[in-house]
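Yeah, one chain of the complex is gone here, protein chain that is, but the others are all in their spots.
Chain lettering (A and B) follows the sequence in which the chains are written, and residue indices restart at 1 in each chain.
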Amino acid sequence: MLYKTIDKEDLKNLIDVHLHDVECIGPRQVGTNAKGRPLYQFLPVSSFDDMDLDYDTTEYSAKTYFLPYKEVLSTFHFDDSGWTQDITYRKHPRIIVGLHRCDINGLVKLDKVFAKEFHPNPYYLSRRGNTLIIGIGCHKHCEGGFCSSIGSDSVTHGFDLFLTDIGDRYFVKVGSDRGFNALNKINVRDISDEDRNQYLSNRNNFESSFKKTVKVENLPNLLDIEFESEVWKKWGDKCMSCGSCAMVCPTCYCYGVTENLSMDFKKSEKTKQLYSCNLYDFAQVAGGHNFRPARETRLKYRYYHQHRGFVETFGQPMCVGCNRCSRVCLAGINPTEVIRDIQMEHGR
Amino acid sequence: MKYLGIETQKPKIAIFDFTSCEGCQLQLVNKEETLADFLAAVEVVNFREASSARSDDYDIAFIEGAVSRNDEVKRLTAIREKAKVLVALGTCACFGGVNKLKNEFEMKDINRDVYGKNPKETLWVRSVGEVVKVDLEIPGCPVSKNEVEAIVRHVILGAPFTFPVYPVCVECKQRFTSCLMEKGQLCLGPITRGGCNAPCSVGGTGCWGCRGPATDPNYDSFFAVTADRGFSKEDVAERMGFYGTFQEVQNR
Partner (left out) sequence: MKKIMHPYDITHETDMVEPLDYNRQSRLKDVDRSFKAEITNIIRLTDMEKLFQIRMVDDNDWQRFTFLPGQFVMLELPGYGEIPISFSSSPTIKSTIELCIRKTGKVTEALHRAKRGGIVGLRGPFGTYFPMEQMKGHNILLIAGGLGLAPLRAPISYVIENRADFQNVNILYGARDPSNLLFDYQYEQWNRIDDITLQVIVENPNKAWTGPVGMITKLLDDVTVPPDQTYAIVCGPPIMFKFVCNRLNAMGIPMQRMFVSLERRMHCGMGKCCRCNIGSSYTCIDGPVFDFWTVMNLKEAI
């Protein structure tokens, strides 16, 4: 990988100059919660200064820029001779600035599902191909984040540029030719020994400040053995089946497809809506039979997919440890506690 | 649908109001971008608020409002006999709505407060479904025109029409809202049926539950969550009783 440095001011220039020809998304403060903690979201910005790159975490992940909550897959048009089907893909370029390692790792995991395995998905790939990703290393703990426990606290690919704050400048990992060419529009320097040392010491401080809070290596096995565990009932009783965890999750990608006929009966949109395995009718089939009518089975299933199913297919868990699901859950369902509960059950 | 050889016919629709604010009827003439198409797809034969047509020959009867008087019972029963499809339109028709607050008081007190020295004979408030058989329900205060259109398409063509089973939270999240409960507001979103696209919570007001309970709501957890956040039982009960939509749990 190529490493460069740029002045902080130059990043601002790069973004501000190109804002008129490309949409830019970044972390913006949208308010505060009841405890006075600032709330951030990835939103379109109209100037670099709209962003706060010093943010801790966002309420929502940036996945919706790749997997929108609602997306028209195709449109059927009706006329006297029958129907035709139109399919279009989003092809507007976009820059997302400020993704943390967890979120980039989330995208890398989504790539495994939508971009690499069989049945590559053009809707996703078109959005991915039209998005320049400028990541940035976080340097403060987000509440309850367990990225280091789950191996998503470092990032090697899935971005175009990745910035690390080293004082008045950024240490930049260049992840693609597109990123390389973007850098060449501003003052870019090769790294000096000082840059490297500063980067490594920042990185060390970051790593040593993290404590492992949960062990996930044994989960594929445990989740299978503990399929009937009482632990699921305990957490399932809390779950309100509201799907919020899946909505904010950077990797949850389940969806449903519906068709919506227009009132003039001339067209019908086939629309994909992101869904959640916690929602009541997720596993309902024609005729009404529901394979998972109980909350605890649906809750269990989310863990089973993230920490066993995905591991079986791709060799790593789907979860990136961002802890957004825990923060959004009104009922206080916290993945580290659920996982520890399962492990305690096993220890008995 | 022509491509399948399925013929469409233009259903005759009638709209009748009962105890209500008549705001749901008003929704029927809303959404200008599809209003012409909507009116072309149906034949309005009775719609007091928007048309001079008065006919008793109809396929679909939309009933707005709750039932609170004896003459309403008679009128509704007569409509049921004529209508092929009877649709309860709006929260009052589906659940009784705010009118159900009446049932919390003594009949003679209410009569005195409302009619003063000229008392009238009224009944305890009931939803349409408590009086006659209802074929389809469109809850909401007011109803969403989108759902009315979907029901009409469903009746005309058998096009799929399903209410979401999930709670309001799903659509609220899909609109990037910062959770109001996290900001210290009471919100019935987690137990209320979605499909409204969360206009209230997105606008900054907690959900009042006008669409009624989601499928299999977790009341126990919801009560624990609200108690944990310092909302009194009375506040929660008052909110849930407002539209009369949560009687399944409040009478428990």
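Things to note:
Keep this in mind: contacts are C-beta pairs under 8 Å (C-beta built on N, C-alpha and C of every residue); 3 or more make two chains touch, one makes a residue touch a chain.
A quick note: this is a predicted structure, and the numbers were derived from the prediction, not measured.
When the whole complex is considered, the residue among B:G23, B:P119, B:P160 or B:G204 that touches the unshown chain is B:P160.
Per the touch definition above, the residue from A:P120, A:G167 or A:G332 contacting the chain not shown is A:P120. The residue from A:L2, A:L200 or A:V257 that touches the chain not shown here is A:V257. Screening A:P68, A:G151 or A:G309 for touch with the missing chain picks out A:G309.
Residues 1, 3-6, 154, 157-161 are the ones on subunit B that touch the missing chain. Residues of subunit A in touch with the missing chain: 14, 17-18, 21-22, 73-74, 76, 78, 82-83, 85, 87, 89, 91-95, 113-114, 117-123, 125-126, 129-130, 132, 178, 182, 185, 224, 227, 253-259, 261, 265, 268, 270, 275, 277, 282-287, 291-292, 297, 301, 304-305, 308-309, 312-313.
In this section, only the chains that are shown with their structure count from here on.
Distance from the subunit A centre to the subunit B centre is 37 Å, each centre being the mean of its Cα atoms. Put simply, subunit B touches subunit A in their complex at residues 1-3, 8, 34, 37-38, 40-41, 149-150, 153, 157, 159-160, 165-167, 169-170, 173-174, 176, 178-179, 181-184, 189-191, 214-218, 220-222, 224-225, 228. Subunit A makes touch with subunit B in their complex at residues 30-31, 33-34, 39, 41, 43, 59-60, 69-70, 78, 80, 82-83, 237-244, 247-248, 258-265, 273-274, 276, 279-281, 293, 295, 328, 330-332.
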